[in-house]
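Removed from the display is one protein chain of the complex; every other protein chain stays in position.
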Amino acid sequence: MEFNTITESLEKINSNKISIVELNDIFINRIKKNKNLNAFIYFDEENISQQIKKIQSSKNNFKLKGIPLAIKDLFCTKNMPTTAGSKILQNFQPSYESHVSQKLLDQGSIFLGKANCDEFAMGSATNTSYYGNTINPISPRGSQLVPGGSSGGSAAAVAANLCLGATGTDTGGSIRQPASFCGVVGIKPTYGLCSRWGIIAFASSLDQAGVFANNIADTAILLREIAGYDNKDSTSANREIPNYFENLNQDMSGKVVGVPKEYILPDIPEDISKIWEQAIKSLERGGVKVKNISLPHTKYALPAYYIIAPAEASSNLARYDGVRYGFRSEEGTSLDEMYELTRSEGFGKEVKRRVLIGTYVLSAGYYEAYYIKAQKVRKLISNDFNEAFKECDFILTPTAPSPAFPLGDKEDDPIKMYLNDIFTVPASLAGIPGISIPFGKSQNGLPLGIQLLSKHFDEQLVLNAGLYLEKNNV
Amino acid sequence: MSSLIQGKFSKWETVIGLEIHAQIKSNSKLFSSSSTKFGSSPNSQVSLFDAAMPGMLPVINEFCIKQAVKTGLGLKAKINRYSVFDRKNYFYADLPQGYQISQYKHPIIGEGAVTIDFKDGSSKDIRIVRLHLEQDAGKSLHDQNPSKTYVDLNRSGVALMEIVSEPDLNSSHEASLYITKIRSILMYLDTCDGNMQEGSLRTDVNISVRKPGEELGTRCEIKNLNSIKFIKQAIEYEAMRQIKIIEEGGIIEQNTLLFNPQLGKTKPMRSKEEAHDYRYFPDPDLLPLKLEDDFIEIIKKDIPELPDERKKRYINEYKLSNYDSSVLTIEKSISDYFDQVLGCHKDLKKSAKLVVNWITSELFAILKKNEVEIHNSPITPYNLGQLVKLIISNKISGKIAKDVFEDMYKNSLSPEEIVNSRGLAQVTNVKEIELIIDQILKLNYDKVNDYKAGKTKLLGFFVGQAMQISKGKANPKILNDILIKKLS
Partner (left out) sequence: MKIDKNTTLKIAKLCRIKVRDEEIEELSSQLSSILDWVEKLNEVNTDNIEPLNNVSIATLPLRKDKENLQDQSKEVLSNAPEKLENYFAVPKVVE
């Protein structure tokens, strides 16, 4: 029996064709065989066994009964340590469960472990984690490719069938880009659809919880379970959540897809242009009208993001000071010294860079020129999408400007790394939903992803379009 | 009213602005549900949010917003329909988030004003720049261990209203009047309990000096003063310090200072040597606050008669002096008491001044001696009014009344009960008094002659004798009149 999808596995669990223990054992064994991928920061069999016992003895009607998931180590979990991929939270054991992961537990899912991620979600290759880098499971023999980031551990775990689904967070592309690199589906919902309570904050106005899965159907199931209003999060949207799975419909006839000309970059690899073309043609065959649209401020999205996100991060990470939890340097003899040494030792290079940038752009004399300017550009980018959606229902672009690249590449120059997010960041700034689905392969046989964007709270549409492309992938 | 200070070479004007931090009276904190009770065991009123655990988010307390609006209305200030919460970023042990959620560019309350009244009847308007909401910080204990500081976060996150005045104050006296007035208004509104010992009201003082008519001088900020006495002392010391420096040819460095009450001096805060760059930016976890008109109208209805209005009423209705009215209205509990006395005894309206005297001299004194607040006074407003009525109707003399008053306090009895049980009613029967006088004059025949010969001071002796015999109950006026008649 194959257990590659949530839908199949749920059917077999609910019809007792397989027990929860047996199902999870398959994945546990795979995890043990694939330690070299370093997809998990925390993995403990006894812990899993306890979880299963709890589900087995419960009479609740679970929607995700026994389904093995990986949880990005940015979500605070009550029964597993939470590190955010950082030394500064080594051995931090939250006494609380994030709202999103609690919802998954409430539906009877099994957490196989905490997935590795870039430190504090800052990165695009899962190579800044204190707990080592993660290897992309699709790496050809003899090579080590990155899985993308920051949710690289989650994407890799799904791609390597170490779990049936995973949570991630997406601030500038941290779900979509690794989904593309690893050849799985990844969705970043509308800002506010999912609660941020209990998720370690990176950039509060951009962070969103999302999911990875092997196909659209599974993605839809998971998304439905994590979405929903939370009164503990003041930015949470109070909206009814559709049943994304039941409403899945691959009939796209009559819909209009926008193709933004500003995403056609001169140095895009040919194989990426090709899959973009193929996706457009496939949609046309499905009755979709193609419209060339303009998102004029696209090229300013990355610079704006790299002002706003570090600024918010510099403030959000101020609490990591060695006083109440986490790592504390033994050396400091005064409070300030303790702060400086703790944070210097506890944070990695990329985090330190971004905190410094963020501090600078908020500082006196620079706030107007940088931060305010970036927020104004953000308004323009948001307006671009509002205007575009008057002419089309959804937008189609490549997810990333390259397939997965070798570990060690682009590490000498931070900006080279930042450019990985070039196609994903604009949607983050506008807060609109975005999904990446695997579509075609690069010249070297590596997965490539196609990105679908829609209006706020129109997740159903990108799921439907994704389903269509999944089924019409030629 | 001149409040200029005489320096060595010239007269100096002190320019003072105050920033008052008032803890909002509410059950829970501004952005979390922890209790705000004072004096609990350390870190027992700290939620995950208050401890700034990873992933925690703020949710604002509706009642705190209402309290701030109510206060704004009481300060006759502009209620801003749109306000924004900003993060004020800095590092300190009692600031767990590494930032304080405050309001910077768009505060909830705008310009207002407060009137202070001087003893001579004049008054002065002190302008208020703004009032904004912000989180209080926790508490650091520095003196328990030579190398460690201990942190209690109970207070972290309690709602504060920061009330900022224009630099319209020109003396320590004006400053104390201003704070007293603000405190009084807050307590009338019940938006702050005004308990300075518990830290419910703390003040930062901005102070500079200049020669009258000249440009504003460089100011220094004295932080965290929590008693009116210290505020006055600090202002007086700092003004002199600055004057001395300038007169000796120096310049004032802009500094943040702490006041040492033991030494009576200010000194610079070491940690503020580098100018703070708070890097304010709008808090992305909170959306802007938008207030609707009906939200504000409902709060308006809840505003009680405020000190200034009560004062006006006392002056108009009871013809009390400006000063007396001020004293009565300083604290709501005092003017409530006064209102209750007159409420029970409408016929005391014409003797309001007498009531005031009894409250502000006798009652205040005995309450202070026993460390009791007026709202817990064993002498009820009704009984105090009764006592005054007995005096007015000549039933007892003023002197006896004081005795009765003490008895009333000790035993919580009514004045009639005491006067009757102790037989203290004043003797006003003319015949009775004549009898006593005749007795005395007969016994002191020689002194009568001395009096008639010119030693008129002996009148006091006769009065004293008569009082002794009557056990103090003879009506002094009648006694006096009859004595004089009989001696002439």
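To keep things simple, chains are lettered A and B as they appear, and every chain counts its residues starting from 1.
Throughout what follows, a residue touches a chain if its C-beta (ideal position, glycine included) is under 8 Å from a C-beta of that chain, and two chains touch if they have at least 3 such contacts.
All of these numbers come straight from a predicted model, not from anything done at the bench.
**Student:** By the document's own contact criterion, which visible chains does the hidden chain reach in the full complex?
**Tutor:** When the entire complex is considered, the left-out chain reaches A, B.
**Student:** Among A:Val146, A:Ile200, A:Ala430 or A:Leu463, which residue is in touch with the absent chain?
**Tutor:** Final answer for the missing-chain contact: A:Ala430.
**Student:** Quick one: which of A:Asn214, A:Ser282 or A:Thr359 touches the chain that's been left out?
**Tutor:** In the full complex, the listed residue that touches the missing chain is A:Thr359.
**Student:** Tell me which residue among B:Ile16, B:Cys64 or B:Ile374 touches the hidden chain in the full complex.
**Tutor:** In the complete complex, the chain left out is touched by residue B:Cys64.
**Student:** Just to verify: which one of B:Lys290, B:Lys349, B:Lys452 or B:Lys471 makes contact with the chain not shown?
**Tutor:** Spelled out, the listed residue whose C-beta touches the missing chain is B:Lys290.
**Student:** Applying the definition given at the start, please give the residues of chain B touching the unseen chain.
**Tutor:** Considering the whole complex, chain B reaches the absent chain at 26-28, 33-36, 41-48, 50-51, 53, 59-65, 84, 91-93, 140-142, 145-153, 269-271, 274, 277, 279, 282, 284, 286-290.
**Student:** Take the complete complex as the reference. Which residues in chain A touch the chain that isn't displayed?
**Tutor:** Those residues of chain A that touch the unshown chain are 92-93, 95, 191-192, 205, 231, 234-238, 297, 299-300, 303-304, 306-307, 314, 318, 321-328, 332-341, 343-344, 347, 352-353, 355-360, 363, 370, 372-380, 382, 413-415, 429-431, 456.
As a convention for this text, only the chains that are shown with their structure count from here on.
**Student:** Just the number, please: Cα centre separation of chain A and chain B in whole Å.
**Tutor:** 58
**Student:** Taking the complex as given, what residues does chain B use to touch chain A?
**Tutor:** 48, 51-60, 87, 89, 91, 93, 96-99, 147, 149, 151, 277, 279-281, 284-287
**Student:** Touching chain B in the complex: which residues of chain A?
**Tutor:** Interface residues on the chain A side: 75-76, 82, 84, 89, 92, 94-96, 98, 196-201, 203-205, 231-235, 311-312, 314-315, 317-319, 321, 323-325, 333, 335-336, 339, 359, 362-364, 367, 371.
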